[in-house]
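Got a structure for you, written out below as structure tokens; questions coming shortly.
Left out: one protein chain. Kept in place: all the others.
Presenting chain A:
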Amino acid sequence: MSVAPEVHQLSIGPLTAAAFSPDRSQLATCANNNDVLIYNKTQDGWDLSATLSEHDKLITAISWAPRTNRIVTCSQDRNAYVWTREPSGEWKPALVLLRINRAATCVKWSPNEDKFAVGSGARTIAVCSFDEENNWWVSKHLKKPLRSTVLSIDWHPNNVLIAAGSADAKARVFSAFIKGIDAKPQPSAWGEKLPFNTVCGEFNSPNGGWVHDVAFSPSGDALAFASHDASITVVYPAGPGEPPAAIQTIRSISLPYVSLSFLTETSLVAAGHDCQPVLFQGGADGWVMTKSLDDPNATKSLTPQATGAARAEGSVGRLNTVAFNRFKQADTRGQSSSSSSGGSGGGLSGAPGQTATGELKTVHQNTITHVDAYEWKNDGAVGKIFTIGKDGRLAVWNV
């Protein structure tokens, strides 16, 4: 039985990116601007401990390496920085030579933490590695056959393959093999010989929606992606040069998911514009939605009560504000008070219901921007996940 989620209101505006420290005692996030905020966990919430200011524009993604304890951030200013913690406790930035001419959109450390990849609006993925000789981070570009902005990336557990979701409505799997860093990878279902920029797979979203997020399963033998046509596709490759063994598509009745993450080999969680994390289960013979962790139509005892730094009601990140409803009432019915019938009660399938004050009945009051694993059980399955949203909230859920 799942318990109520832990909810923290970290900002009044959107949270664009977030990553936890290896021991989960610290959180790096971005409150829709060019600063990275580092929070320390306290008894009753999160306290701001440091601000990393080096970027000039909005920070689009943060990745925190679990073993080497380094943070990499990327931004719309076309730069990425690797932050290392000094013995004094300060974070020291190192500029990465990305050589891209459009915004950087996503970043992720590789499993071995000796490389990371940055997706960008320049139809490019910059695969970055450390150059010992010159003491800086250099990048190698994956370009072909990307036709549009790269919106998401994920690493295969073998540290060589990389998946990318792009605005040209395709998810692709590439080799990001770097000589001198990677050992020759074991042959997998994705391919045997893997020189840099080998395209190991190219998959269309079912109805032409741009691909918001991609994720490899824990074994790396399946690839899932969420696209803006309100669907999730899971691909099982058969072998090099062969068509996939299975492509399973789930059409959602609700709004598109923008982020997804595998929990086990046969289950995943997705979240996005319908403001609630949803669980899916399946395998090569089919996937189904199992439940929502935050069903607005279910009778439940958990209340969307934010803890931590309390903020005023009706913040800018809200999808439906009290004021909005008041004007709507005045406009459509000539009523000047919103007290009579504020709640529309989730009549339309897929749209979260509202309470009388204009709040959504879900914990998140606006689009969830990122969902990821927070804690693992002893058997390796994900036990807790966290979500951040455009409402400035961070929530930790039991799955």
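Please note the rule applied: contacts are C-beta pairs under 8 Å (C-beta built on N, C-alpha and C of every residue); 3 or more make two chains touch, one makes a residue touch a chain; residues count from 1.
What we mean here is this: contacts and distances are computed from a predicted model.
Peer 1: So one subunit is absent here. Using its UniProt record, which name fits best from "GTP binding protein", "Actin-related protein 2/3 complex subunit 5", "Chloride conductance regulatory protein ICln" or "18S rRNA biogenesis protein"?
Peer 2: Looking only at the record, the undisplayed chain corresponds to "Actin-related protein 2/3 complex subunit 5".
Peer 1: Which of these, A:255, A:284, A:381 or A:396, touches the one chain of the complex that we don't see?
Peer 2: Looking across A:255, A:284, A:381 or A:396, the contact with the absent chain belongs to A:255.
Peer 1: One chain isn't shown here. Among A:59, A:80 or A:169, which residue touches it?
Peer 2: Of these options, the touching residue for the absent chain is A:169.
Peer 1: Looking at the full complex, which residue from A:54, A:229 or A:294 touches the chain that isn't shown here?
Peer 2: The single option touching the absent chain is A:229.
Peer 1: For the chain that got dropped from the picture, name the residues of chain A it touches.
Peer 2: 123, 147-148, 168-169, 204, 206-210, 227-231, 251-256, 348-351
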